[in-house]
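What you see is the complex with one protein chain gone and the rest in place.
Letters A, B and C mark the chains in the order given here, with residues in each chain numbered from 1 onward.
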Amino acid sequence: MFLKLVWLIPALPLLSAAILGIFGRPLRWSERTISWIACGSVFLSLVITAGVFVQYRAAHWPEPYLTSEAGGFPHSFVWVPGGDAELSLGPRAGQRATFRAEWSYQVDPLSMVMMVVVTLVGFLIHVFAIGYMRGDGGFYRFFAELNLFMFMMLTLVMGSNFLMLFVGWEGVGLCSYLLIGYWFHRADAKAASMKAFIVNRIGDFGFLLAMIAVFSLFGTLQFTEVMRLAADEAYLPTEAFGMFGMASWIALGLFIGATGKSAQIPLYVWLPDAMAGPTPVSALIHAATMVTAGVYMLTRTNVIFMKSPTMMFVVAVIGAATLILAAVIAFAQTDIKKVLAYSTISQLGYMFLACGVGAFTAGIFHLFTHAFFKALLFLGAGSIIIALHHKQDMREMGGLKSYMPVTYWTFVIAWLAICGIFPLAGFVSKDEILWRAFTTEVIPGGRWFWFIGLVGVALTAFYMTRLMALTFWGSPRFVPSTQAHGLSDEPAPHEEPRESPKVMTLPLIALAVGTAVAGFVGWPPALGGSHRFERWLNPVLYRRATNAEAMAHHGATEYILMVVSTLLAAMVMAAAYHLYIHRKQTLQAIVEAIRPLYIASARKFWVDEFYESVFVRGLTLGFSRVFWRTDTRVVDGAVNGSAWFTRFSSRLSGWSDLFIVDMIVNAIGFGLRVFSVAFRAAQTGFTQNYALVITFGLLIATAAYFIWGS
Amino acid sequence: MNEQILAQYHILTIVTWLPAVGAIILLFFDKRRKAGIRLFANLWAVLCLIPALFLVTYDRHLGGIQFIEDVNWIPQIGARYQLGVDGISVVLIILTALIGVIAVYCSWDYIQDRVKEYYILLLLLQTGILGVFASMDMFLFYVFWEVMLVPMYFIIGVWGSENRLYAAIKFFLYTLVGSVVMLLAILKLYFIFPEYLSQHPRSEEILRSVTVAAQMISGENESMLRMIQFAIDRAANGLPTFNIMAMQALGTARLDGQPVIPLDLQIWLFAGFFLSFAIKVPMFPFHTWLPDAHTEAPTAGSVILAGILLKLGTYGFVRFNLPILPDASKDPRVIQVMVFLAIMGIVYGALVAMAQRDWKRLVAYSSVSHMGMIMLGIFALNENALNGAVLQMLNHGISTSALFLIVGVVYERRHTRLIADYSGLSHVMPGFAAVFMIMTMSSIGLPMLNGFIGEFLILRGVFEENKLWAAFAATGIVLGAGYMLWLYQRTMFGQVTHEANKKLPDLYKREWAYFLPLVFLAFWIGLYPKPVLSYFSKPVEIIVQQVRPGYAGKELPIRAGGPSRKRAVPIAARHANSGE
Amino acid sequence: MVTEAMWTVLQQVPNQARTWQGFIDALLKKGINDFILLSFLLFAIGVAGVLTRRNILIIFMSIELILNAANLNFIAFTRYWQMSGRLSEHMGHVFTIFIIVVAAAEAVIGLGIVIALYRNRQTVAIDEIDLLKW
Partner (left out) sequence: MNIMLLIQAKPDWQVLAQDAARLLMPEMLVILFACFVLVLEFMLTPEQRRWAAYLSLAGLGAAGLSLALMFVKFTTAEVGFYEMVVVDGFALVFKVIFLLAAIFTIALSIKFLDVENEQRGEYYSLILFATAGMMFMASGADLLSIFISFELMALTTYILVAYLKRDRRSNEAAMKYFLLGIFSSGIFLYGMSLIYGLTAETNLTKIADTLARLARQQAPQATGFVAMAGMIFIAAAMFFKIAAVPFHMWCPDAYEGAPTSVTAFMSVGPKAAAFAIFARIFIDGLPGLRGDLTGESFGWVGLLAIVSALTMTWGNIAALTQNSAKRLMAYSSISHAGYLLLGLIAGNETGYIGLVIYLFVYVFMNLGAWGVIVAQRRASILGERVDDFNGLIHRSPGMAVMMTIFLLSLTGIPPTAGFVGKYFLFAGLIETGNAWLIALCVLAVINTAISLYYYARFIKAMFMSDVKEEEPLALSTSLRATLVTATVMVLLVGVYPRPFIAFTENATRHLLGL
């Protein structure tokens, strides 16, 4: 029964978005009405998702369930019938394939996980947002856009083919754009929204081409078909490491798309700026769901990636580099949301690292746990921000522990989780990744990747503890605000920060619970678990012998590695605590000692500036201006020449009313005018000249005939 | 059959000439009674839309040219008043009629002086454009093609903004240069057709081959075949014809596997048509008339220019260059040039758009970029890309018209087009901001809006031909997002900095009325393009088969019965009522 | 028919030399070239006069020379053809007479225009008349 309602899962939020968007303003609905509609629709989706989960697990797993099985509209319909085409790649090149993209959904283990994450976390964040956005002028707009995001994200994860994935992909980009720019009067928001969209577009460039290549190779965009065909060695041969063949090219395109959406090097720059949006947006879009779409996509197309060890290696390298770079930058950030943003990037780096080493399930598992604890962190930060009346600078916080106990304690759980403290969710998933990296046989150099991951653990522990220390611990440094923040109509607030209302703390608590228990879903066998999560996901993976062996194999090394990472994290946390709470002078000294590094970190290694100057101002705008100039005033010389000529023949007035703006045409125009003046000048007014011309004409004609005409 | 009944009622004649009739009626209005003139023009424009909507009864399974009307016009030269439409024209005609209504309607407040002349010209322009889409006779086509220049020239020149005179004459000159060269190409075709079929040493074989080709391209469509056969019979007796479909049959015909029209000649003819259509599109080096004309024209003028007029160029390529000159169209040299120009157009247009300080000019340059995409799609010469290109014609008509209307809205309120004069309009005009956002997204090809379907299909098809082209074209999509969003950011976001902007009213009901259909269409085509695509997928399939026989392993079916024999038509008929 | 018959009779009459006609005939026996050359010289002189003289009346007279060059041609050719067997040839003579008449008419009109011009401008120098140009 629920499986027949799959189409409703995205449709409900869309309906709500449409209703709110169209009627919210003209009917002047109250915040309460809007909240009910928005959250209600997401809640219904959540309920249906749960139902679908149960049913799917019982009746279909491990086979994917396609809504087209249920029939036509609204379950599925032919969306883009593009006509016949010829395949242009691979063994079937030259054969006919009909381009016929369907609008249909697919429920399989992977999308099930994503649906649960999206609807569950999405619902909690919706609820939180009721409190967070209270009194904002664009309440209806906010929820309309947030609901629209839910629709797009669900389309992304549920779509049964690449084109639908792309719909969601671009759609979440749009919503991200709209929501980052929600407070569009703010300069940072308006710049950040555009940056996000365009950087994503650059990624989409790769995705789009890769998707088209997939069709040109396989003749279909349906995931089930593509993966079935791709698994065939005859169709898409596995490449040796270092080779860059068909699979690698397609994987490269897909991966470029993923780096854009999931904020990896080199396209990560938009995500920190995206924090200009309201905090629930940051939590939902820029931490829990949208940014993980890249990981989802990599896992979805894991067959293709697995055929290309080269690209797997690239993915791992990019993931590893990103996780370190982002963590280092997070060190010196003072804006609480920026720290969390870089932390997100860093954690996404882990996920990519996991994918790169062939542990797609570990990546998804980390995605799953990360959704909880990072959403929790962001919501906690949101709670703080509200309490401090939209102050985000950590240097003006401190000692909030006693003012906001619920926020504090939930935050602590998340902090421990992200640092990888046993037995919280973060620990389980991160350890899984490290272990898989250590033992990988998909790509060479697994131990190095493990080591980088370990460094990342230490860095994470440090900056997160720093964040805790600066916000919750120590003495309060905030000045009670005397004025309301820009948009709210609330009167001047209370002197001291206050715990947020229930509508905000309840989601925090719920997420904290999730953070605590989510890890048990994929409890590793080494600790007595059964890898339920991995087994659940296995059907979507391209199974290779090594993979299965790695699953079975565990021993002393694994325990050692677990202990190493946990101890490392704990030690770093303790050290950081001491530095920030008790040894401030030492901290200062250290900062002084590594001042260049510190500044570089604080300035984000000038990557933004580099991009801005080279790509944006340099190449794009530079060419843009140059071309424009070519287009309009190329022949400045001609224009000047004409000015001179005008003076020279001032009596020929009126000819400059139409002057020369484009290059060639106006050069012709100019030439014609010059000739015109010359021809007219030939008309001297002297009759004898005319007679002379006639005579010459006669002579030349006669002579010509006598010379050539015989 | 529906189609034949409508043809009996001269549906295409009505569709084409109804606006002109309105213009004539308007002549009798007192020019001081502006309100009456406005009301009449608007009602008439809506009236003109109604017969156009009947064209949706076009039989999509039958395909080919339908609603054929055929009247002898100038028997001495074999020019006939032949109207007929295939799916591509049907879609474009309906778009034209719709944009026509919007263009008339959006001028309600904008045009305050010389109202009567304005509406007369607008309606005449409408007739010209509709005529181009409906013509099946090249002479008639050419007449309509040039006729529409004149009203457009006046609309830009009289009701445009500051630099209007320059823009108007530039528009007129550019397009005239192109079209007169096209006339020569048309004439050449006109003369070789009977020559091949009656005087060529192997005319019998050619005749047979052309007849077979005619049967292939008309498929099951009897009336279309009759039309072509009539022209072929005439030509077999040395009498020339202007029939476009007969020319297509000649272009498709093969003699010992070789094209009947030699490749050299095809390339020359191609060049002739190319110049005209490339200027109209406009393709890269011929585009400089466009920004001026679009920018200076009044809103309705820009809407018609961008929404419909540019499509005439791409329509011309699809109707003439591809099927009539298939071997030139697929000649690698030609393709290279065309694709190079198209890609240049995409990238160059986008980059130049980015440098604009003038809102309207930016939108105008975006057209250059988008039309480059359509051209690329056409010259990928496969079904996906051509379907995408035709759909994109429609999409561009919708989204760019809307963008020009959007500029018009603020221009009417503030009388400046400089981007710098606007900021933070979202605060004061939220409805406007929403519409603008939707149309921006449509323009940059966001999925679920119309632009995406077209662009994706084009890219899909182009990728099949050459991956590098597709990569270049895809950069256009990135750049497109760049300039459009930057525009949106600069105008809609931020604080309201100008005092004058603080009191701007949001969209009036009238303005909603013309935006909503466009928004609706944008969503409809984005979400469910199948009905629209189904109108032209069959004609597109045939065109691809004409250019690349055997593409995707398909063959055009030859009808049973075999080619018909040469029928005797006395030569004397040439001066008498030949062809009645 | 009548003229043909008469000409056959006349042919039998011995040629009367030492007349103008005889002289010209003698010249023509050498060939038509001398006449063409002479008329061309006349033509050239006329053209030179048109191009170089300032006075409108003299230009006018130079043009008369050109007309007379044509006249000379016509007469010489007619005679040439008569001598070479086309006895009834006469069109050149007729043409010449018409040319003379037309030249007279032209002179009338030309002088009228010159007089009108002189009244308004007090000059008959062609290079002073350049009001209309460019």
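Rule of thumb we're sticking to: contacts are C-beta pairs under 8 Å (C-beta built on N, C-alpha and C of every residue); 3 or more make two chains touch, one makes a residue touch a chain.
Computed from a prediction, not measured in an experiment: that's the story for all the values here.
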Touching partners, among the displayed chains, of the absent chain: A, B, C
Option from B:108, B:190 or B:230 whose C-beta touches the chain left out: B:190
Absent-chain interface as seen on chain A, which is shown: 652-655, 672-673, 675-677, 679-680, 682-683, 685, 687, 689-691, 693-694, 696-698, 701-702, 705-706, 708-710
Residues of chain C in contact with the chain not shown: 2-3, 6, 32, 36, 39, 43, 46, 50, 56, 59-60, 63, 66-67, 69-71, 73-74, 76-77, 80-82, 86-95, 98-99, 102, 105-106, 109-110, 112-114, 116-117, 119-121, 126, 129, 131-134
Residues in chain B touching the chain absent from view: 73-77, 117, 142-143, 146-147, 149-150, 153-154, 157-158, 164-165, 168-169, 172-173, 176-177, 180-181, 183-184, 187-188, 190-191, 575
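The criterion applied here is as follows: only the chains that are shown with their structure count from here on.
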Rounded Å distance between chain A and chain B, as computed from the means of their C-alpha atoms: 38
Centre distance in Å when chain B and chain C are each reduced to the mean of their C-alpha atoms: 67
Residue ranges of chain A touching chain B (in the complex, touch as defined): 21, 25, 77-86, 88, 95-97, 99, 141, 163, 166-167, 169-171, 174, 177-178, 181, 184-185, 187, 189-191, 193-194, 197-198, 201-202, 204-205, 208-209, 212-213, 215-216, 620-621, 623-625, 627-628, 631, 657-658, 661-665
Partner chain A, residues of chain C touching it in the complex: 47, 50-52, 59, 126-127, 129-134
Residue ranges of chain B in contact with chain A within the complex: 165-166, 169-170, 174, 285, 288, 291-292, 348, 351-356, 382-384, 386-388, 424, 426-427, 430, 434, 437, 441, 446-448, 452-453, 456-457, 459-461, 463-465, 467, 470-471, 474-475, 477-479, 481-482, 485-486, 488-489, 492-495, 527-530, 533-534, 537, 540-541, 551-554
